[in-house]
Each structure stands twice: as structure tokens, then as C-alpha cells.
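Next up is a structure, given as C-alpha cells.
The complex appears here without one of its protein chains, the remainder shown in place.
Now for chain A:
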Amino acid sequence: MANLKLKDVAKVYGGQVEVLKDIDLDIETGELIVFVGPSGCGKSTLLRMIAGLEQISGGTLEIDGMVVNDVPPSERGIAMVFQSYALYPHMTVYDNMAFALQIAKKSKEEIDRAVRAAADKLQLTEYLDRLPKALSGGQRQRVAIGRSIVRDPKVYLFDEPLSNLDAALRVATRIEIAQLKEQMPDSTMIYVTHDQVEAMTLASRIVVLDALKDNGYKYSIAQVGTPLELYETPNSEFVARFIGSPAMNLLEGEIVATGETTTLRTRLGAGTITSNVPSRPEDQGAQVKVGIRPEDAVATDSEDFAFSGKVEVEERLGEVTLLYFERGAGQNDPVIAKLPGIHPGMRGNTVKLTADPAKVHIFQDGTSLLYR
């Protein structure tokens, strides 16, 4: 029920250590925005700044058109779900959920109605009298979410809410959060995670944070977009490799023909490979990196291929087979191909790889040719 506007937001610790810089972001009502980034990139810090738990060192934060930089957390209309749930251990589930309303001096009936409605929505009704220590991890997480729902906030903030759950519960709770979001189409949510699957499945838009070169290597927003935008058209090598697993293969190469589509020759390949990414005449001969996702790599017998190598490791997962290729000296990351189905006995073979022109990415100096 609210839109957020971050303008030039920065975070400086102790007047010297700049962590975040030039964060510009518009969040529309009803969006579910996911912050992702490498560990230490300040995604949780950014969330805590929105919550009001951290001072905003520079720039402005607007909620519903009002600058809230100096507004205390409780008056910003936000609610936060913490990684450790942060339930009050000495209060029952009911009191945990009722606490905010009691502080706000709401009437008993009103509190009771709100708590019971939230408990009903989260299937917590039978646990209302229990203390948090008598609940399972998933139930505690639901209480934490219930505590936010009760307050009926404009913006929900989630700080890695699923990372303390085991794998199976994580999937179940993820789906619950997705359903919850569907039930509350007007509420805005901001969600921090390091889990790609959470980001891809929950987000209406993903915000990727990274230390950018033209920002003096301070962390800032690398790219914002829908999950598939980031997957299909990453604007930089970093985003390309950050989204998708295993990470995108980057092969060194050269542009040999420009125009509506670009023709490339890679160093370890033979013949040429075509990309649907357009290029300008002056790009002729430019040194670039050719990006091919493992799942887009196709084995070929043709004399035109982007990469050829011996399979060093073969991982058979059933639905797919992962092939790890040895790569020339001085290259650390192996080239990986993800082939659908089961391919026994590939190890030791030399395989040639190419890809559909629609799925070949081109990066120059770390930036996609699409975004320059």
C-alpha cells in the first residue's frame, strides 16, 4: 500500500568507511523486491536503513512521498521479519503478535481480532498459548510473519527469513510466503536473501548489489529487473555470473563481423559463433567475452564451435548431466555444460560446444554490449 523512493542513499560507518553509495531505486506499491548480492555487499544494511534501524548517511528515503530519514522505525509504517525470528522468548505466541498493538494502546477487542485473523491466516490458532521455545523452526517463522501482519504495515521487510530453516521447510515456507503475497496484493515487500531460487521465484523485481568500478568500488545497484530480465539480458559480467547456477561460462573472443547480429570467434574454438546481440561497425576486431550459460551450451559435430575440450568431471544428476571441461593454463573456472537427460561415459571425451544465437551474450570490459 505504499511506494518507496530511494535517492542517492549512502551508508558511511564512523564517518569514513563507505559501504553503500548512490542507491537509486523506485519501488511501486504491491511489488516484491528482492535484494541479492555477494556476502558483505550491504543488502541487509540497506534493508535496516529502510527499517530505520540504521541511520541513513546520505540521500533520502521516501515512503508514500514523505521523506522518512529521521522518522523512527515504528512510525514508518514498516514491519520487519528477522533472520533469527527475534520472537520475544518470554511471551506467548499471542502476546508476541499482540505486542505492537499493545504498545500502540489499541483496544483489547481490536487486538484480539487482529491477532486471531493473522493466526488464522498462518495456521497458528492452536499454538497461540505456547511460548516460542515450544514451537518448531517453521512455526516460529510463521509467528514472526504473523507479528508483522498484525500491524498491517505499508511495507514488509524480510531479512533472510528462511536461512535458519532446513531445506525442506525452506521450500514449503517459500511457497507460503508467495501465497501470502498473493493474498495481499497491495502490500509492498522487500526481501533480502542470498538464495537465488528464493530470489527468482518470489521477486517481482530483483535488485543486484555489487561493488562497481565507476563508483569507486563502493557497493551500489548493479542491475534492477524482473528475474527473467536479469537471467536473459544481464547488463554485466557480474550479474550474468551471479544469476543462474552453475554460473555463466565466459570465453575470450573477438568480434569478426558486426551488424544486426554479431559474429564472433573464440580463442579456444574454431570457426565462428553468432550472437543476436547487435554491434556497431567500430566494434570490428574488438576483444570481448562471449557468455554462454551452461544450460544453453549444445554439443555439436560441426566445424563451427565456440569451445572444445576434454570432459574432466561428469556429474549425473538424473534430470541433467553436468560436464566440467578442462580449460587452458591460467584459467581457474572450468567451462561447464548442462545437458538435459543422462549421458553416460562422457568423461575423457573431447566435446565441442556451441549455442543458439539468441542465447549468446557479449561483454566488453565487463559490460554487456546490449547496455552500453
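Going forward, contacts are C-beta pairs under 8 Å (C-beta built on N, C-alpha and C of every residue); 3 or more make two chains touch, one makes a residue touch a chain; residues count from 1.
Just so we're on the same page, contacts and distances are computed from a predicted model.
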Check your understanding: The complex lacks one chain in this depiction; which UniProt name from "Putative ABC transport system ATP-binding protein", "LacF_1 protein", "Acyl carrier protein" or "Carbohydrate ABC transporter permease" does that chain carry?
Key -> "LacF_1 protein"
**Study point:** Candidates A:88, A:217 or A:371 - the one touching the absent chain
**Key:** A:88
Exercise for review: Tell me which residue among A:41, A:63 or A:80 touches the hidden chain in the full complex.
Suggested key: A:80
Point to revise | Among A:11, A:43 or A:151, residue touching the chain not depicted | key: A:151
Study note, to complete from the structure: Against the hidden chain, chain A presents residues 51-53, 72-75, 78-80, 82-91, 99-100, 103-104, 147, 151
